[in-house]
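Shown below is the structure under consideration.
Every protein chain of the complex appears in place save one, which is left out.
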Amino acid sequence: MRKSISLGVATALTLSVSAFAVAADTIKIAFIDPLSGPFAGTGVNGLHQYEFAAETLVNATGGVLDGDMFEIVAFDNKISPKESLIQLQVAIDQGIRFIAQGNSSGVANALTEAIDKHNRRNPDDRVLFLNYSAVDPALTNDKCNFWHFRFDANADIKMDALTDVMAADDSIKKVYIIGQDYSFGKAVSAAAVRFLGEKRPDIEIVGNELHPIGKVKDFTPYTRKIMAAEADAIITGNWGADMVGLGRSVLENGYTGPLYTYYAAADGITAAFGDAGVGSLKLVAEGQINPPANDRAAAYYEAFKAKYPDGNISQARITNVIEMLAKAINEAGTATDVVPIAYALEGMEHESIWGTSLKMREADHQIIQDVHIHAHTNDGVTFDYDNSGFGLLVDSTVTMAAADSPTSCKMRRP
Amino acid sequence: MDLILVNLIDGLVTGLLLFMLSAGLTLIFSMMGVLNFAHASFYMLGAYFAFQISLYLGFWMGLLIAPLIVGVLGAGVERYGLRRVHQYGHVPELIFTFGLALLIEEVVQFIWGKSQMAYSTPEVLQFTAFSIAGNAIPAYKIFMIFISIAIFIGLLWVLTRTRVGMIIQAALTYPKTVEALGHNVPLIFMGVFGVGTALAGVAGVIAGPVLGTFPGMAFVLGSIVFVTIVIGGLGSLWGALVASLLIGWITTFSKAYNLRMEDLLIALGFEKPDVIWDSPWRDLWSLTSPQIADILPYILMVLILIFRPHGLLGKRDA
Amino acid sequence: MSDQTATAPATRSALLPLAPWVLSALLLLVLPFIFTANSAITIMNQMAITIIFALAYNMLLGQGGMLSFGHAVYAGVGGFACVHIMNMDDFFATIPLPVLPIFGGLMGMGLAMIVGSFSTRKAGTVFAMISLGVGELIAACSVIIVVFFGGEEGISGDRTYGLPTFGVEFLQQIEVYYLIALWLMISAILMYLYSRTPLGRMANAVRDNPERAEFLGYSARWVRFYSFVASGFFAGIAGALFAINYEILTEENLNTTQSGIILLVTFLGGVGFFFGPIIGAIVFTLVQTVLSLQTELWGFYLGLIFVATVMFFPGGLAGLIMMHVPALRLGKLGRLGVPYLKTLGAGAVMALGGAALIEMIFHVRHASSGDHEMVLFWIAFDSHSILPWVIASLAAAVGYFIVRRTAPDLMEAWNDANTPDGGAS
Partner (left out) sequence: MTAALELNALTKSFGKTEIIRGVDLSIPKGERHAIIGPNGAGKSTLFNLITGRFPQTGGSIALHGADLAGKAPFEINRMGLSRSFQITNIFPKMTVFENVRCSLLWSMGYRYNFWSMVSRSPALTTGADAILEQINLTARRDLPAGVLSYAEQRALEIGITIAGGADVIMLDEPTAGMSHSETDYIVELIRTVTVGKTLIMVEHDMGVVFGLADRISVLVYGEIIATGTPEAVRADPRVQEAYLGAALEDH
């Protein structure tokens, strides 16, 4: 009984391997993110962006090394750290050397530690961690390691850029900070307090609070507090349903000031805000979508939309991950030994297809890039999100944001 | 002072919404002894159906039709699912509804996908009813209050003034006797289940636009509905109302005011450690009421179960 | 339907009851030689942990008749305690890793003693609701009490810093596998033996008829309390093994989803038999880790299987297996073979056809437009062409037709196999 089922595991595992192993000369990248459950929308959209980037930017131009092709292999981690570690093991067993993950800093924390331990314990099949979206600053500070590369601006860098813009706005006198009660929410709050204190000591922080993550049904009571505090601006790191809930609640209940966010776009959020968000909703992120930076970027986006009409390029940096990885593999001359690839990635400078320059900082493997403050609008938007007619338009840009920001990372190199 | 009034209104909306769910559940629970774990899933179905209907026929038809469909579905679940499981006892019944909740969530994702639906309030109600000290009260909230109160009155009328209501009330207290009197208890069960789930459907229709229509909406509300009826007392409609409002106001007020544990501890004569970030008690010191607002109902329920197992207004043990 | 109550007649060999245990131990020993991949070992570790947890849960649900909606917290807290021990460098360096689960067990037991002191007063709904409330409370605390639970990202440790055990430092998955397998055997045997002790027997008695048990001199409340505490201990061990295997614990180890999963696993396997949860844990882990590699809709199928189990086989998979014991005793099990093959074979075709239809609908509805190619059962085809739809519909329809046709034969064969020869006319 038990045996026959276990045999089933083996067949299922081998079969799933063979199902994906299309050609011999493929370089596989494991995409470990939620593909089922409440965050599957974000995960699936990310997967499409990866597949499209690999296809368009690498495979269509002849591949890397001697014509090796990139292949994205999807693993569903159900946004659970435990499942992520199981899928990581499956990926390593399939001979995959590159792990891409982005949704949830909690998962990223688990993965980076597991990969560090794995690489220490198994020097023969080491893997690299390409973090494209988890922005907890700790990942490139106290918890940094040689195998982890972050392609997104971390929460501190984004806040640095955001507060640069806020500091220039004299109408802002009172700021309310609200976020989800976990590491990222706390990081946003701490960074906001620190940077505002440095740049505009006259700004009063009239509220700074955390709410339970994913549990709040109705944000009205929080809104009442924000209104009572007469805040001129709100900063929040909320994402998902918490973002929509908070945003709609404040806007419905009469708030008209700017609402500075990290993640209030795409995956249904842009559509959910619609007209209500215009004028208030701001978003800090890398990657310029509107107006298109150049013809190449526009063409790329158009091609993506043609293939995935319901999709959005909500994480422009995914193209950077693919391009920089391809470049590093070419430089290192190998796709199997990740150590020289990691050394090639360290300190790499790159021109992104979005027309900006990137630098992977050696000290902590944090990418340095332009960070934009976007406005949610339907005016002048070439590429909208969620096919809603609304999208993000670059309001202002901070070039090479926080390039000289300090890091507490003590990188140990092999 | 104005803020208190505003929060009272907000809490009332939350409480009444909860009541629409718990009213149906408490009827079902006390008649059939079934803790219907899928109750909030019917609420979700109500929102999704109404969204789909509103695309073609507008919000108001959604409000009319969606609860009917949900009610029919609910009755079907009772007839073809629960009744079958009933013979195995209460625990399998409960587990059945638990599995049903999982299944409904999966089916919703299968049909509508995983993203939030762009289901919004009708245009007629998209204005501010009135403002209190700069706090806007949207007209839709007033509408929600009226709908809930209308339903409560209607329910009360049916239960106390009609023959069916009399039978149901009798069945609440003496299910065996009522059957012995020759009433078709299985039919009553099916009807109560259908009406109960339809009520949940109504709640879904009117809450969907405000609280969001997404596959996790049932889970977010799920167990809090049980908590409500356990606190209120099983089988007691008034108990469900009192508990719903209590929970609505408790959570609203503890979110709307930052009561800090620090103040309480100092008032109790404890001394705050100088290096708070290194103290093992730092989490206790930094605790605020919004952080624990959503778990207060659970604390309340555990205390009630320990000290008053039949709930605030209930007559039978849970 | 009595659970493991049939005591072996004294005449039977004393060694016979040991046979399943010895076989299981041997199987556990050789499994890693059959499935050598690290991922297979990881999955087996996960299975073993789930088995222990499900068995512990069944001490409550199956043997004690107590339905808990928050049992994950006992495993979780045990696991968290173990990670904290791993992080106490000096202390951890003095204890060998294989001993660590005892600490997890004690922690789970301690928490169960506190909660059980007020939750076990009543069974039924009161117990279930208190367990739900306490479960929610502790899960919510995990993001508030950062000192112990580490907030949303949890806490992690390194198992290899313990005192080396006979030179083994537990660097490799395979070493961890044998550690977990050892604890699986120990826990399963202990839990099995527990069900044979006076307290274990009284747990059954209290489950079936608490009032009668009271008039036999036993306080139903204390019997439930001891069952609860024992269950908490073994849940804590499962949590500790989780900590050793994954070296990280997070909020997901505590939340109600996890508690719900273990209820599902246990019920799916069958609460009426000791080995039920074992089957449940194996099947569930396979569905979760292997089926989810194949289809996004794994949760849908799982929900379907679960609801069908509750409706049609309340005894779970174990009940399904044990249904065949009478026929086996009569030596007539063989007569079921051909009818089974006919009906179940057709049933499988029907299920596969149905699943294919579901997958294709899902693909057409949710895949990116222009993406017409889908892979199903390792065959790639165009989901927008008519042929696959015809094939799938045909398979489902023909399967259904044959099932309907052959079901009466199966029923007849079933009745025949369960009637002693000569007994029926």
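Points worth noting:
A, B and C label the chains in the order they appear, each numbered from 1.
Assume a contact is a pair of C-beta atoms (placed from the backbone, for glycine too) under 8 Å apart; a residue touches a chain by one contact, two chains touch by 3 or more.
Here the structure is a predicted model, which means the values were calculated and not measured.
The chain that is not displayed touches the following shown chains in the complete assembly: C.
Among C:57, C:103, C:127 or C:194, the one in contact with the hidden chain is C:194. The omitted chain makes contact with chain C at the following residues, 1-3, 5-7, 193-194, 196-202, 204-205, 208-209, 211-220, 222-223, 226, 230.
Rule of thumb we're sticking to: only the chains that are shown with their structure count from here on.
Distances between chain centres, each the mean of the C-alpha atoms, put A farthest from chain B. Among the pairs B-C and A-C, the greater number of C-beta contacts is found at A-C. Looking at chain A, one finds that residues 37, 40, 181, 212, 215 touch two or more other chains.
For chain B, the set of residues touching two or more other chains reads 109, 113, 291, 294. Contact residues on chain C toward chain B in their complex (touch as defined above): 61, 65, 67, 69, 118, 122, 124-126, 128-130, 132-134, 136-137, 140, 144-147, 256, 260, 263-264, 267, 297, 299-300, 302-304, 306-307, 310-311, 314, 358, 362, 365-366. Chain C makes touch with chain A in their complex at residues 27, 31, 34-35, 37-40, 42-44, 46, 140, 143-144, 151-154, 156, 158, 160, 171-173, 242, 246-248, 250-253, 279, 282-283, 286, 288-294, 296-299, 321, 368-371, 375, 378.
Touching chain C in their complex are the following residues of chain A: 1-3, 5-10, 12-13, 15-16, 18-19, 35-37, 40, 48, 75-76, 78, 80-83, 85-86, 89-90, 92-93, 105-106, 109-110, 113-114, 117, 121, 136, 181-184, 186, 212-213, 215, 306-311.
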